[in-house]
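One chain of protein is taken out of this complex; the other chains stay put.
A and B are the chain letters, set down in written order, and residue numbers restart from 1 in every chain.
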Amino acid sequence: MNRVVVLGVSLKFEGRDIISVKDFSRKEIDYILKISQAMEPLATKGSDMLKGKILATLFYEPSTRTRLSFEAAMHKLGGSAIGFAEAEIASVKKGENLADTIRVVENYADVIALRHPLEGAARLAAEFSKVPIMNGGSGAGEHPTQALLDLYTIMKEKGKISGLKIALAGDLRYGRTVHSLAYALSLYNIELYLVSPELLRMRREVLETIREKIPVTTRTSLEKVVSQVDVLYVTRIQKERFPDPAEYAKIKGSCKITLETLNRAKEDLIILHPLPRVDEISAEVDGTSYARYFQQVWNGIVVRMTLLALILGAIK
Amino acid sequence: MNRVVVLGVSLKFEGRDIISVKDFSRKEIDYILKISQAMEPLATKGSDMLKGKILATLFYEPSTRTRLSFEAAMHKLGGSAIGFAEAEIASVKKGENLADTIRVVENYADVIALRHPLEGAARLAAEFSKVPIMNGGSGAGEHPTQALLDLYTIMKEKGKISGLKIALAGDLRYGRTVHSLAYALSLYNIELYLVSPELLRMRREVLETIREKIPVTTRTSLEKVVSQVDVLYVTRIQKERFPDPAEYAKIKGSCKITLETLNRAKEDLIILHPLPRVDEISAEVDGTSYARYFQQVWNGIVVRMTLLALILGAIK
Partner (left out) sequence: MNRVVVLGVSLKFEGRDIISVKDFSRKEIDYILKISQAMEPLATKGSDMLKGKILATLFYEPSTRTRLSFEAAMHKLGGSAIGFAEAEIASVKKGENLADTIRVVENYADVIALRHPLEGAARLAAEFSKVPIMNGGSGAGEHPTQALLDLYTIMKEKGKISGLKIALAGDLRYGRTVHSLAYALSLYNIELYLVSPELLRMRREVLETIREKIPVTTRTSLEKVVSQVDVLYVTRIQKERFPDPAEYAKIKGSCKITLETLNRAKEDLIILHPLPRVDEISAEVDGTSYARYFQQVWNGIVVRMTLLALILGAIK
């Protein structure tokens, strides 16, 4: 029962699951961002805050990036990590259901990071688990730690979130990170631009929810948007989503960020991307002052350290 | 040369391999169970007992559960773990034999946990290894750490082993855990019931050995057994074992533990299962006072911590 007081409210994180950004209030998110700032030096020099604690990474679909980020965060806090990186090598092969796997692994670990192809898997796991579940991405639905690190990156780079004009571009339909992020951004006073091909436009239920809170403009091309925004968040468009390869080729070109695209960008525009990228951002952009997508990766470590420390009760 | 004295006998564990329960005397097993009791608080709060020591988990067939249990046990004692989880990613691909692999890995690690599809693999490994080998399951033959954690669970739940009536049910032919367990149980004054379809009855060599020591009753149905026993140990029946799917379907149903099956069970019956289960125990049983199969998982950590600490000489 560890409670922290920020801005006059009492917050409780110990023992909590991290399933969806929707489970967190604006005040709680602000607190996570504030603690993350304080966590930065520990991310550099290490800590013994979680010595003796074990993280289990149960990754039912491959995501080297997210898995290694969770494990590095745990190691930097002095803890250790166990887990598996593919469903094929898991008990799953023998037909075990997720609930049983969770009730087994909760005996091995103090916290479980779960990645699963099905929406709702993390929520189900949390219902059965005695130890906190961290959703490392489930289905096309949610990726809350990614959304929190995205917010942290914006806050760190811009000094604020409210007041900004932010564009989400690319696959807004299947990309799980943009769903979590759009919801989280709607807690702040921002103007949101959603840029995607028709086929990949933002899911209606997400759109309806955020439209009640903030002004949202939808576009099918970046052209007019890029000069207006402070933050451009780009996501990968997957070839498999298109029935017709010709259509994919056409759209791919129109969504690509190049130096030319950025001609009329604000001087202090920042470009984010959850990575991996394929062709969405030209390599020539990497060296510009706009590019922040690799710094995002570092921020992911910091935010995951914060979340681990909070839910395991190491920060009171 | 660390010797411990229990009940007036001198016991030596440091440097020993854990290949088969048959290598352990009743006194040695009792000692392991007693140390495990003392190990419980360390399993909760962690320890530095094996700081600087390395466990190698060489798993030539997938067993997430057993591998993670060994690794968690090592981490909880302050040690670290390296290894592989599939033969495919091992040197095996290049044609290396097991003896060479062991003579390589013994240079990396202080103890090796080996899982292998062939019976006798762990014994062979122990002959070549300078460091202790722990058998994490080899072929259909032996799974000694599972048998020891099963015994520990019975002892912890019942306060004793001798004097109990214990049923082993399911696949007694191919299930490696029941072979090790049946042998270990025969060292105690128990009454054993073996319940399985004809096709999957206990192997003759195991049956003959244990019949010399304890009373054994064989049955093809749980019906009359369930009301008589104190402990019901259930194992998974694999579809692949049956040439005729119809026969499998019939047998599967007849072996399943449901609330109805347990109607006439003793009030203090406990049900164990090495997991993963598929259909053998209905989910409705999980919430009853009989179910102990998830607690078994925790006990596995405790017993493996005990064995690691003993054979690495950390307990004297």
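By definition in this document, contacts are C-beta pairs under 8 Å (C-beta built on N, C-alpha and C of every residue); 3 or more make two chains touch, one makes a residue touch a chain.
Treat the numbers as computed from the prediction; the structure is a model and nothing was measured.
Only one residue from A:69, A:129 or A:235 touches the chain missing from this view: A:69.
For subunit A, the residues touching the chain absent from view are 45-47, 62-65, 68-69, 71-72, 75-76, 78, 80-81, 85-86, 236, 275-278, 294, 297-298, 300-301.
Think of the hidden chain as still there; on subunit B it touches residues 51-54, 56, 80, 82-84, 88-91, 93-96, 100-101, 103-105, 107-109.
In the analysis below, only the chains that are shown with their structure count from here on.
Centres computed as Cα averages put subunit A at a distance of 40 Å from subunit B.
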